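All protein chains of the complex are present and in place, except for one that has been dropped.
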Amino acid sequence: MEPWKTAITHSYENHIWVRGKDITSLMTNATFTDLVFLLYQGRLPSPEERRLLDAILIGVADHGPGSPSAAASRLVATGNRQAPEAAIAAGILAIGDAHAGAGLACMEIIKDGLDLARRESLTIPDAAGRTVDLFLERKERLPGFGHRHHTSDPRTPILFKMASEFKLRKDGIEFMEALEAAVQKKIKPLPINIDGALAAVLHDMGFPPLFGKVMFIVGRVAGLGAQVMEEYTREKPMRIRIPVEYDGPPPEIKD
Amino acid sequence: MEPWKTAITHSYENHIWVRGKDITSLMTNATFTDLVFLLYQGRLPSPEERRLLDAILIGVADHGPGSPSAAASRLVATGNRQAPEAAIAAGILAIGDAHAGAGLACMEIIKDGLDLARRESLTIPDAAGRTVDLFLERKERLPGFGHRHHTSDPRTPILFKMASEFKLRKDGIEFMEALEAAVQKKIKPLPINIDGALAAVLHDMGFPPLFGKVMFIVGRVAGLGAQVMEEYTREKPMRIRIPVEYDGPPPEIKD
Amino acid sequence: MEPWKTAITHSYENHIWVRGKDITSLMTNATFTDLVFLLYQGRLPSPEERRLLDAILIGVADHGPGSPSAAASRLVATGNRQAPEAAIAAGILAIGDAHAGAGLACMEIIKDGLDLARRESLTIPDAAGRTVDLFLERKERLPGFGHRHHTSDPRTPILFKMASEFKLRKDGIEFMEALEAAVQKKIKPLPINIDGALAAVLHDMGFPPLFGKVMFIVGRVAGLGAQVMEEYTREKPMRIRIPVEYDGPPPEIKD
Partner (left out) sequence: MEPWKTAITHSYENHIWVRGKDITSLMTNATFTDLVFLLYQGRLPSPEERRLLDAILIGVADHGPGSPSAAASRLVATGNRQAPEAAIAAGILAIGDAHAGAGLACMEIIKDGLDLARRESLTIPDAAGRTVDLFLERKERLPGFGHRHHTSDPRTPILFKMASEFKLRKDGIEFMEALEAAVQKKIKPLPINIDGALAAVLHDMGFPPLFGKVMFIVGRVAGLGAQVMEEYTREKPMRIRIPVEYDGPPPEIKD
């Protein structure tokens, strides 16, 4: 078999390098968030970039046991007490398009919108308006706006404020805010949610769209592990009873 | 890399053989249940063995959306609409020790109990009594008895009756029934549930304990797929709201 | 919480019904393949439908340890010896778009092609030609044709022959054969592979496209379980060594 090629980690004899940096130096001097940045960008972050990525990872780490990812982890943990990896993996599998997939989708919208602006020499507000029109035309919901629990997400202004203070605010945030204005004008006032906010900030930090989902998984796994351990230590196996109502064909009763 | 060795499937040029049997002959003449038997035992089943394995696979295929496996699949499906494989896999991950793991555990108990009888020249009722004593001593719950929903599981007598009629009843069922008598005498009357019943029958058909869990997965995946497709076609994304009550440290309110 | 509604399985007291049919009758009289059909179509199959679905499930059950699904199961089994559910789930997760997703994709193409024929009053060969043109235009690969191992898939002619003999051949197979002719004319001769064949047959049996993938998972899980059990019984933990070649930035050597 052909060797598998990789540019990520190199390990031989008693050395390990990640993106060319010695693991023992990293362990001594770096933070885990530095390593996440290094793994996906190939360089260590500036202090400001690190703090912004920290804020994003913290922002997505947990949202209680009722989110689909945590609830799936809890349900698996209730039936499978000996394999926490199974419960955590099940939670990750819920991170699809409808649950937290908005980060990835928004990063693609921002990228496409800014490409459109460049290609057709539009202002950012005009490109944002065209983007909203496109979604209205297709009758699709624009991701990154609104939240099923919060009328205004407390995490959004913090991220944007940190990005501004750290001078990391670029055209991604600008586009997202133009999108918010266009949404307000063409649809109704809807706040940028955490998915929209982190998409803009991650775009401005140079991450590709797919990282929007991967980063959510990296952050959320910390919360899923805690949910699973709480289920194991505080609850009995098989404790969850979902109420069910049958509405199919009537049972054929045997004589 | 060393080639991976396998005795299961052989494929070259335009031929595929499973356990030495041509796939096109199998497709023409066999049932899927025959193939399951062939994959795990290396030979095709007798008509009676096939019917008994059919009955077991049918018996475990679905138990409604509220079982941990189906509920985990549903929760993943609610957040992830584009990857049914993720939702089905999450359901399988719930099939651990507490949910449906009893089949595997019972097959080990039957095997150990019959080994004990042989080794110490005990009768099967005596070996069953010793097994119950052992669990009482260790204060562990004996798997295979009782059910959280049914006072008496409708699937158990059918399996035992079919095994008798088909002359496939052997010392596994005998031991399980002796165990039931010993449980009644030493603990309280508890019916053999589906896990205990299928463990006895699978033992008598010559399957190893691990197949108790694998077979459950093979059967249940049919139900999980149906649960996921029903979720996709009848329900909206993110429709599930789990009620949550926080009982941790009080929020530190900022001024 | 609102009860979860389902039309699949109803269970109360000591009874279980699947799609309105008593589980004990099904266990006594039906095959597992009957139950799969019942779960997804809401009725039991005719003997011919059952045999055709058996042939399809058998055809996809295993293709050796080197397919991505089986190899993923093997790798997980090599690191995780105590949770076969984890190893089987990992194999299922590989069943995406590139591996075995062609069944679902082909069922959608057949459905779209026949809709086009009806809508624009085209003959089936004309609609098939238009479909090939569309893929050529978009520079996308048409799924359901060719195989990386077989020059001609032994499973395809069997399925089509059985469907004809059983009088279950309808416009799905007709469209797929028209597609094959159009591919030969407009691209190059390429055989219909198992994914294309089963898509046509499942379409003609009345299954929706998503079942193309779900059915593959239902069949393949039988093989994945066997691959995992073979890994556990014949191989040592952690036995797999993947050859790796690092081609990233040179290690920063510390003095």
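Which chain is which? They are A, B and C, in the order written, and residues in each are numbered from 1.
Note that in this section contacts are C-beta pairs under 8 Å (C-beta built on N, C-alpha and C of every residue); 3 or more make two chains touch, one makes a residue touch a chain.
Bear in mind that the values here come from a model prediction, so they are computed numbers and not experimental data.
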Given C:I8, C:A86, C:A127 or C:V214, the correct residue touching the omitted chain is C:A86
Among the options A:L114, A:V132 or A:L159, the absent chain makes contact with A:L159
Among B:E85, B:D153, B:E177 or B:E230, which one is in touch with the chain left out? B:E85
Contacts of chain A with the absent chain, listed as residue ranges: 1, 4-11, 13-16, 18, 23-24, 26-28, 30-33, 35-36, 39-40, 53-55, 57-59, 61-66, 71, 74, 83-86, 88-90, 92-93, 95-96, 149-155, 158-159, 162, 208, 210-211, 213-215, 217-219, 221-223, 225-230, 232, 234, 240-243
Since one chain isn't shown, list which residues of chain B touch it in the complete complex. 1-10, 15, 17, 19-22, 25, 42, 80, 82-83, 85-86, 89, 93, 242-252, 254
If you put the missing chain back, which residues of chain C would it touch? 1, 64-66, 68-69, 71-72, 75-76, 78-83, 86-87, 89-90, 93-101, 148, 237-238, 240-244, 246
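Just so we're on the same page, only the chains that are shown with their structure count from here on.
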Compute per-chain Cα centres, compare each with the mean of all protein Cα atoms, and return the closest chain. C
Which one of the chains is farthest from chain A, going by Cα centres? B
What whole-Å value do you get for the distance between chain A and chain C if each is reduced to the mean of its CA atoms? 30
Dist(centroid_CA(chain A), centroid_CA(chain B)) in Å evaluates to 36
If a residue has to touch 2 or more other chains to count, which residues of chain C qualify? 1, 4-10, 15, 83, 85-86, 89, 93, 242-243
